[in-house]
Structures are given as structure tokens and as C-alpha cells.
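Note that this complex is displayed minus one protein chain, with the remaining chains in position.
Entry: chain A
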């Protein structure tokens, strides 16, 4: 199957400012791509290119095999779903009316709109004016709007902002369900913790440049950040530090009950073997660098490269 989104050397500049430097990236069917970057990193520009709101200054953009600004853009757009970052909708309409309006524009039966209201948990508030909605409720309404017409590609800009933790899990669950049905998702988020299990691949943007893409494991390999190993037990001996240093593992902190080590990925097993030989060890906990640490790493590298 061909890619749902493929950007080939695509970029966009506004006058002298290169908002997005040429990048090549694709999203496959049923894949969830996490798009990470600081404010002004080019995330919005990239989403606008994919959605056909902006034309690329260079390169080409294909969505479901079509040019998102080409002759077939109209039919293409009925198969896209988008949740903008800050959308407050029409205050004087109620939730149902808002969703019916967007459903009509997308040529979708209003019954589906009503089902979606139920699905995002807004059924009870559907006949209240949007003016009375909380930020989280507006976000749910936006999500229902994005899901209209069972889109093949879903572009979500900060979908979990303003949601309580349970609702966040709901949203991720929904994304997972859609992924199972073959929907591709581009998920733009600042909120990194918790998102890892739901994304297949990550693309990190910094100052308009694509710094890294790959699965989280691939990014870990690229970054080469140390693993954290925590060992607990009784009467632990800190003299282990010398032996650890020989295999390039660092003892970060220690007391009699706990040892904290940082190990390069390659030395992980050696470090574990050493620990297991120690008497008194009762528990070992290995932590690979989380997505926020990876993001921080690439972002710092990107910024310092820019400075030179």
C-alpha cells in the first residue's frame, strides 16, 4: 500500500524566513506519527502543507496520492480530519448545531454527528450553547468534528490540552482504535509523558528543520543516551563503582539500600551481570530514556548546531 502522506523535499518559506526547511517524510496507513517541536519549530507549517491550507514553496506534498491543493482537493478533503490547536467554535450555537454544520459541509449524515457526540462524551451537553462549554468540552467537540466521515488521515494539534487525565486516556484510546482500523494519525503534542505507547514513529522538528525521525527505539539508538539502572537491596557496597567504571557505567548515587547507575546502551547487560553477582541485591529496575529526554536531547543538539 502506498503512503497516506508523503512529503518529498517539501518546505515553505515566508519571504526570507524559512519556516520549514525541505524535508522528506512519509506516514503509512494505520501509522501514528508524533510530531514534536518547540513553538515556531515548523509543526503548524507542516500540518498546513499536509492539509492543503498552504502551498509548499519547494518540493512536493502528496496526501492519499493526491496533491492537497490540486484539482481533486475537494474529494480529498472529505477524507481528512483536523483538530486545530485553539478552536472555540460558535458561541451562539449548541454543540449539536456546530457539529451538524460541519457535517453538512463535509457531506456527512447528521446521524453520524450525533453518534460522535455520544462517543466523545458530549451527549449530555449537546443541546447546550457552546458558550457554556469548558475548554475540555470544546476540545471534545473539536475531536468529534475531526472524526466526522471516518477520515483516512487525522491531523490532531495538541488534542489533549485542557483535558483531565481520564479524558486524555480516552483520547489516546480512541486514537488506538482508529489506528487499528487503518487510519493514519499525525499527532502534534507538547505533552510528552504518556503519549509513547500510542505513537509508532516520532518526527522532531527544531527551527524549521527535521532533526530526527524514527521509532522511539531508533531514536534511542541515534541519541545514545544512557540508561538508568536502579538497584535496591540491603548492605550494598559502593566499591562496585570501580568495576562499573571499567565497562563505562557511572555510579550516580549510592547508599546502603540503593544504587543508581547510568549505563550506555551497549553496557547494559554487563552492568546487570555485575549487579546480579552482588550479594544483598533484591530488585533491579532498568529505565530506557523516555521520549521527553530524547526530545530534549535532539532539541539541544539542533539548537547548538544552529548556533554554529
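Note that a residue touches a chain if its C-beta (ideal position, glycine included) is under 8 Å from a C-beta of that chain, and two chains touch if they have at least 3 such contacts; residues count from 1.
Assume contacts and distances are computed from a predicted model.
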Record-based protein name (UniProt) of the chain missing from this complex, from "Extracellular solute-binding protein", "Ethanolamine ammonia-lyase small subunit", "Butyryl-CoA dehydrogenase" or "Cu-processing system permease protein": "Cu-processing system permease protein"
Residue touching the undisplayed chain, where the options are A:7, A:54, A:261 or A:291: A:54
Residue touching the undisplayed chain, where the options are A:59, A:84 or A:194: A:84
Option from A:75, A:115, A:221 or A:300 whose C-beta touches the chain left out: A:75
Those residues of chain A which, in the complete complex, touch the missing chain: 14, 48, 51-54, 73-75, 77-78, 80, 82, 84-90, 92, 101-102, 104-107, 145
